[in-house]
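One chain of protein is taken out of this complex; the other chains stay put.
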Amino acid sequence: MKKSLSLLLCLALVATMTAGCSGSSTSSDNSDVIKVGVFEPLTGANASGGELELEGVQLANQLHPEVLGKKVELVVADNKSDKAEATTAAARLIEKDKVCAILGSWGSSLSMAAGDIVKSNKIPAIALSATNPQVTLGNDYYFRVCFLDPFQGTVMANYAYKTLGAKKVAIVQEVSNDYSVGLAKFFTDAFTKLSGDASAIVSTGNYNTGDQDFNGILTNIKATNPDVIFAPGNYTESALLIKQARALGITCPIIGGDTWETNEFITVGGADVEGAVMSTFFDDTNPPTEAGKTFVAEYKKLYPDRQNVPAVTALGYDGYMMLMDAIERAGSADPQAIRDALATTTNFEGATGVITINANGDAEKNSAIVKVVKDGKFTYLDTVTITQ
Amino acid sequence: MVVGMTLSTFLQQLINGLSLGSLYALIAIGYTMVYGILKLINFAHGDIFMMAAYFAYFGISVFFLPWYVTFIITILLTMLLGAGIERMAYRPLREAPKTSLLISAIGVSFLLENLATYLFSGKPQAFPEFPVMTTPIFVGGLSIQPVSIVIPIVAFFLMTVLLFIINKTKVGMAMRAVSVDYDTAKLMGIKIDNVISSTFAIGSGLAAVGALLWCMKYPSVLPLMGVVPGLKCFIAAVIGGIGNVKGAVLGGLILGFSEVLMVAFFPSLTGYRDAVAFIILIIILLFLPNGILGKKQVEKV
Partner (left out) sequence: MKNTQNSLGAYLKKHWKTVVFLVLVLIGIGIADQFVNSFMRRLLNLSAIYTIVALSMNLVNGFTGQFSLGQAGFMAIGAYTVAIFTVPVGLRSTIFYLAPMAPLLANIQLPFVVALILGGFLSAGVAFLIGSPCLRLRGDYLAIATLGFSEIIRIIFTNTQTITNGALGIKSIPTISSLWWTFGIALIVIIACFLLINSSYGRAFKSVREDEIAAEAMGVSLFKTKMTSFLISAFFTGIGGGLYAALLGTVDPKQFYFTLTYNFLLIIVLGGMGSISGTIIASFVVTLGQEALRFLDEPMAFGLDLPIFRPGLRMVVFSFLLMVVVLFYRKGLMGTNELTWNFIANKYRSIKSRFTKKAASAQGGDSK
């Protein structure tokens, strides 16, 4: 009896499966709808970032719901902050939902996991805030609207050396996070070059994603008495790390990268993250372009109770808008035509700045915003421009 | 690096180790009690700990209850949750092979994690601050948060209370009886189900106290926050000799100190920190399979 019940259970599962698989594949071809895939972590460790990007894309979609006289439909896929999920989610968007382009994902490693799939299926994709160089490198179908880690590392090294006058720096990196490890390395290179002192990095500490106790590493760092601590990593761990550093009596400035700019960083960190400095993509109090001003105004209309416009939301907006621009110039929703149009994007006015796509598929950006936490808000501090 | 370490740095690391180790100890006691009675690794213990953190977060930050009310409600709710899990997921399998019980425990842990992710989202929530507990006191270059002193005191206090319950009360006697011989205890008229329920309730209550103190020290609440502490505290219980309350406290302290001192003496190996617990576990299992205090079999729950 029980066995036949369990058999039934499995049959039911298979039935829903076939129903689910055959359900939505009807309305794909030659309709009045252009489908765009949004590929984001909506559950798991990166859910906060994924949600913020998605909001930007959705806002842009609300404002510009049509292109070439057709309705643009967003198909959202959750990649669960997991690589294996990410590859199936991307394949699903392409094969089952027949999207003509993909936006996302937050988190470079998730974007990279989808890289081979978009490449072999010849579907263009736009990374919104994935800063790892490897995302677009050697992939003609992946583009990006933000700056890259080597650049970001250089910006923060410049900030630490020139503005803060630091001579000795301690680094704490999240060793299981590619973003953190990469940024730490680029910072180290840039800083030793700037200071001309090969031993300018006085201490390096590693922690793992999900760690909550950093007292051991921080006590070591305190003993080396650095001028600045550079601690790129996830916002949760970073906020706890800063709290514990302050509790240990470490008073030097603590600086990091763009991932810190989320509300949770401030709510978890509280008063202790006051003065934390990070590089980011966008300053909502002073948008660089007209498009940026419209975006901020619309965002505030939609979310009147929010204090800040997150930079990754602006990038989500830009990714969508740049894609619409490309579809318009291509004159069709054919993926190959869109790719070619994206590759030739020049002087496109996005919310975060004027975007020109280079041979690598990256947006050429030479300035970054530096923000500081002040009175519980991310506040504009400086714009750092690096000319090669 | 070792040469350059000053006395104050070393003392600071010892303080770090003491407070971390005492936290491990608190959670490990719950593991050890359940194992003592059911001979089951309660994989869900870490997730019960996580749920307790959410209860407290909701009490204070969402329903704006005073902290003492919240703490009492949190502990009671968590005890109820623990006993409820035992009732729903472990009791029906009392006569089943042990593997089924273990799988059920993993299943409960998996379910609680996914449920928490679904209900509370994967985003971290900020646990309310307790400035009295966290504002550091500086003593000659050392920084001590009051909470770091409170944790060991609470841990030792609860250990004493628990030893009293186990050794001097009727429930405790019943617990010891069930632990020594399940079937005979049943024949002697001990209400096995009640004893097991109260064991789970007490163990979960300790996890709740652990969660409250943990969140005061590390104020972020996440659906997966219980996974790593859960595993490590189980290891702590094994190190000390599973089933033994004093052993759990000893194991917790050993683990806390080894982690922190490993970071202190081998800064280049900090990335391997999480492996320390497992390496100690395997060494202990090989050379002292009953744990450090396991052989004496006193105060066995």
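Chains: A and B, in written order; residue numbering restarts at 1 for each.
Basically, a contact is a pair of C-beta atoms (placed from the backbone, for glycine too) under 8 Å apart; a residue touches a chain by one contact, two chains touch by 3 or more.
Note that this is a predicted model, so its numbers are computed, not measured.
Student: Could you tell me which displayed chains border the chain that was left out of the figure?
Tutor: The chain that is not shown is in contact with A, B.
Student: With respect to the chain omitted from the figure, which of B:Leu65, B:Ile144, B:Leu163 or B:Leu285 is a touching residue?
Tutor: Checking each option in B:Leu65, B:Ile144, B:Leu163 or B:Leu285, the one touching the absent chain turns out to be B:Leu285.
Student: Just name the one of A:Asp32, A:Glu66, A:Glu95 or A:Glu290 that touches the chain not displayed here.
Tutor: With A:Asp32, A:Glu66, A:Glu95 or A:Glu290 as choices, the missing chain is touched by A:Glu95.
Student: Using the document's contact rule, name the residues of chain A that touch the chain not shown here.
Tutor: Chain A touches the chain not shown through residues 2-7, 9-10, 13-14, 16-21, 23, 42-43, 47, 76, 78, 82-84, 87-88, 91-92, 94-96, 109, 112-113, 115-117, 120-121, 133-134, 137-138, 174-178, 180-182, 185, 206, 208-209.
Student: Since one chain isn't shown, list which residues of chain B touch it in the complete complex.
Tutor: Considering the whole complex, chain B reaches the absent chain at 39-41, 88-89, 92-93, 96, 98-100, 102-104, 106-108, 110-111, 113-115, 117-118, 121-122, 231, 234-235, 238, 271-272, 274-275, 277-279, 281-282, 285-286, 289.
To be clear about the criterion, only the chains that are shown with their structure count from here on.
Student: Round to the nearest whole Å and give the separation of the Cα centres of chain A and chain B.
Tutor: One centre to the other, that is 36 Å.
Student: Given the complex with chain B, which residues does chain A contribute to the contact?
Tutor: Contact set of chain A toward chain B: 43-45, 47-48, 81, 175, 203-208, 210-213, 215-217, 219-220, 222-223, 235-236, 239-240, 243, 247-249, 264, 267-268, 270.
Student: For a test of understanding, state which residues of chain B touch chain A in their complex under the given definition.
Tutor: 1, 4-6, 9, 12-13, 16, 20, 117, 121-126, 129, 134, 136, 138, 143, 145, 214, 218-220, 222, 224-225, 227-229, 259-260, 262-264, 267-268, 270-271, 273-274
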